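The complex appears here minus one protein chain, its other protein chains still in place.
== chain A ==
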Amino acid sequence: MTGARLVRGAVGVAGFLAVAELAVRSGYLDERLLPPPTVVVREAVLLVADPEFTSGLVGTVSRWLTGLALAIAIAVPAGVLLGTVAWAERATRPLLEFLRPIPSVALIPLAILLIPDDFLMKISVIVYASLWPILINTMYGLREVDPLAKDSLRSFGFGRLAVLCRVSLPSTAPFIVTGVRLSAGIALILAISAELLAGGAEGLGVFVIRAGSGNRTDLVIAAALWAGTAGVLSNTALVAAERRLFRWHHVRSGAVT
């Protein structure tokens, strides 16, 4: 079943690449504007030996992960607070409802103006954008905690804090990790967007801008391929972690729906 799905997926990808290759090779698309997939893949492999590219990749990935880690460190406690203290949630809700829908990329120019330090500016926009899914998932996860599960521990004489740590948090953990997974994707987008808009000494975005200004579309696409690979890897790793750690949760929600 999974094997068959894999095969079908691979066939789809191969088909797309073959059509693209054919379109360029036959002259239907201009090779100077859009290089054929074989060239892009070759360039992508060669990039591994390019120090300008690798230092950029390392820089972007480290900012991405730093920003994501900070977002987790802020959003989980904040979500616990807002998910458990009713008046705090009521007091902040209008503000959150206003801020949340603003596309974070639109705030990058503002961040550039407000935060002179390049690293801090980039980290700030990553953190800001990736806060939301984790925050919201933590809040909603806490609201979903079964009151009977809490009562079960409470009936043994455990206090509020113990119930929070031993029942509410474990019960919310699957929601939090899903939030982290969504945030990881957003954080990567912001890490690269900030570089595209603000430039900098190194970074995937910086590399792409330079390659673009030299009309090297093959390098632009090859770098994008690497960015996509990073996103796919992180998503796959987190999905696998969710399946492994929260089997109880998936069995349960699967039984309900």
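Please note the rule applied: a contact is a pair of C-beta atoms (placed from the backbone, for glycine too) under 8 Å apart; a residue touches a chain by one contact, two chains touch by 3 or more; residues count from 1.
Definition applied: contacts and distances are computed from a predicted model.
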One chain of this complex is missing from the view, so tell me which of "TerD family protein", "L-lactate dehydrogenase complex protein LldG", "Heme exporter protein B" or "NitT/TauT family transport system ATP-binding protein" is its UniProt name. "NitT/TauT family transport system ATP-binding protein"
Residue touching the undisplayed chain, where the options are A:Arg42, A:Arg166 or A:Arg210: A:Arg166
Which of these, A:Leu34, A:Leu99, A:Leu153 or A:Leu197, touches the one chain of the complex that we don't see? A:Leu153
Candidate in contact with the missing chain, chosen from A:Arg63, A:Lys122 or A:His249: A:His249
What residues on chain A make contact with the chain left out of this view? 146, 148-149, 151-158, 162, 166-167, 170-171, 173, 246-249, 251-252, 255
